[in-house]
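To start, I am sharing the structure in question, which I have written as structure tokens.
The complex appears here without one of its protein chains, the remainder shown in place.
Take a look at chain A:
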Amino acid sequence: MSVAAVIDAPAGRQRRVLPGFGLTMGVTLTYVGIIVLLPVIALFLKGAEIGPVRFWDIVIAPRTLAALRLTVTAAALATAFNALYGLLMAWVLVRYRFPGRRLLDAMMDIPFALPTAVAGLALTALFSQNGWYGQLLAPAGVSVVYTIWGVAIAMSFTSIPFVVRTVQPILEDLDPGLEEAARTLGASPFQIFAKVIVPAILPAFLIGTTIGFARSLGEFGAVIFIAGNLPMKTEIASLLAVIRLEEYDYNGAAAIALTLVAIALVLLVLSNWLQSRLTRRRVPA
């Protein structure tokens, strides 16, 4: 509570140090309404139009189901990898000082900055039969391109920064005294990590991985090049929605899109709830 706010507060209405609450709040809400909320509502309305029976039929149609299954499985694979690798990356960037650290740090943003289609093309070129990686993997009988692995790799590429960039600041702000305290109290390095560091970064880590997962569900540009897009095999849900759209099957497209949104939304709500439970009593009331 700032001193100014206390002094300035006349009876009844509390005044703030900086004016403009009405204006800024108004602009923010309008923006959220037009850009974020309205399209989602439109999507839900479109979905509602279809009717539950028809909606269900579209979703459990073999091709849709296969696409959804592939999308969710690949996103889960990508997220599992990102969770581990992203945490490691954030750790290395924060805890160690080495030449090229800043460069590595900046490189973490490339997936955000690069057009996803470019990423998809590059990955395809690398993993194709005569690409750098593909050449090495082919003799071992491993093929990445046109398989779920390719989809997962593309998804992981575009969503890795979410984990790194959410965990990194928390790790940076972590009071070194906490680890030293644990050390003087006899904790082993593993105990310090498990009992002191993990609980501190867990909320941010959860949010980062969930957002990464949600992003992977919807990833389009990077995936379609490497996936091969064989119906029933390597066709992702968002591509199927586009195909339906091109077939003028608006209901089909809306149903698939809505299912993706629902999965992402449920996850986000879940992770936010978890996060607020975890941090509930850590910040001063």
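Definition applied: a contact is a pair of C-beta atoms (placed from the backbone, for glycine too) under 8 Å apart; a residue touches a chain by one contact, two chains touch by 3 or more; residues count from 1.
Going forward, contacts and distances are computed from a predicted model.
The listed choices are "Acyl-CoA dehydrogenase", "Copper chaperone PCu(A)C", "Phosphoribosylformylglycinamidine synthase subunit PurS" or "Sulfate/molybdate ABC transporter ATP-binding protein"; the UniProt protein name belonging to the chain that is not shown reads "Sulfate/molybdate ABC transporter ATP-binding protein".
Note that of A:41, A:60 or A:178, the residue touching the chain absent from this view is A:178. Among A:43, A:61, A:76 or A:196, only A:196 touches the chain left out of the display. Touching the omitted chain from chain A are residues 175, 177-178, 180-188, 191, 195-196, 199-200, 278, 281-285.
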